[in-house]
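Please find one structure pasted underneath; my questions will follow.
Just one protein chain is left out here, and the rest sit where they should.
Labels run A, B and C following the written order; every chain starts at residue 1.
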């Protein structure tokens, strides 16, 4: 790839079998960020993870409403910022009320949003038209 | 993946740097067609090639009109048929008038459509709304 | 979820034969471990050498096995974790919960 600007949009059915594909697209794009001076392998892994977690949540919660639904994922990479948007048609939720995992009493669930928040620089979740958007940003400098 | 039905849509800018990604998505999906009894590695390579050729054409000819344009690629795989659609916003062309390559006097250009026709079972190119669609099918039995 | 089981005297070894554990196959891992525990195999080593990627649901599946083994007075330990996968255990502090060994031999040698 080489040049800094990347814009890819992928639309998949709400099925977990597509997580592998989505994660790998992210990993691939991360690995090819030739202008990124940090640890590119680590960034590629984080992109895989963050896309997997965000898409898995969108699939899980969209599914409850409309099984025939799709999830749209947009990945935008500029020289200094990476931006991921995951659109779902589920009932939505309040990102602010999701608690941190309790490390002294670990649970099976509730680590996905924590991964996203920890590995990236900002996360928001807002209603936009007829869908919800989880928007994830990371500075690349 | 495993289960037979696959539906993925990818939207990219009209830039050749995305060909690698598109081709590799196709290769990956082909390799994971667990129900396909033929040579899966060969099918995966053909999908890579056919997607690369079709997308390269869409990029090349859309670009002439609108540099800010995007190309949309839809990949659908059912148990017995594979269907690829590539949408472009270019001036279009008449698929029927594209000649076979002259094997006795080979040229640098004009091998892309030949690859698609040879490796797949049917190819059409039609106007659909405000864009053109190259539709490629292959039976998987 | 491709898994193979190696039965030993006191400890069974579950080899995870996947490069990736995510929400698509983690339920399979969780169930498999639960079934083993229910069949009376209370001591397990999960060998993760093949695994290059794990998500939160994969960690959750392993934690479920860990807790279920403990509640049966058994033990579930891990071995051969790849560096990038180990980083996920560290981020969630689950490396302080699980016993983690370099390889299966070391895991078995440390059980009594």
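In this text, a contact is a pair of C-beta atoms (placed from the backbone, for glycine too) under 8 Å apart; a residue touches a chain by one contact, two chains touch by 3 or more.
Bear in mind that the values here come from a model prediction, so they are computed numbers and not experimental data.
Every shown chain that the unseen chain touches in the whole complex is listed here: B.
In the complete complex, the hidden chain is touched by one of B:17, B:40 or B:137, namely B:17.
Interface with the hidden chain, as seen from chain B, comprises residues 16-17, 19-20, 23, 42, 45, 48-49, 52-53, 56, 59-60, 101, 103, 106-112, 114-115, 118-119.
In the analysis below, only the chains that are shown with their structure count from here on.
Of all chain pairs, the one joined by the greatest number of contacting C-beta pairs is A-C. Spacing of chain A relative to chain C, judged by their CA centroids, is 26 angstrom. Between chain B and chain C, the centres computed from C-alpha atoms are 42 Å apart. For chain C, the set of residues touching two or more other chains is empty. Among all residues of chain A, those that touch two or more other chains are 17, 20.
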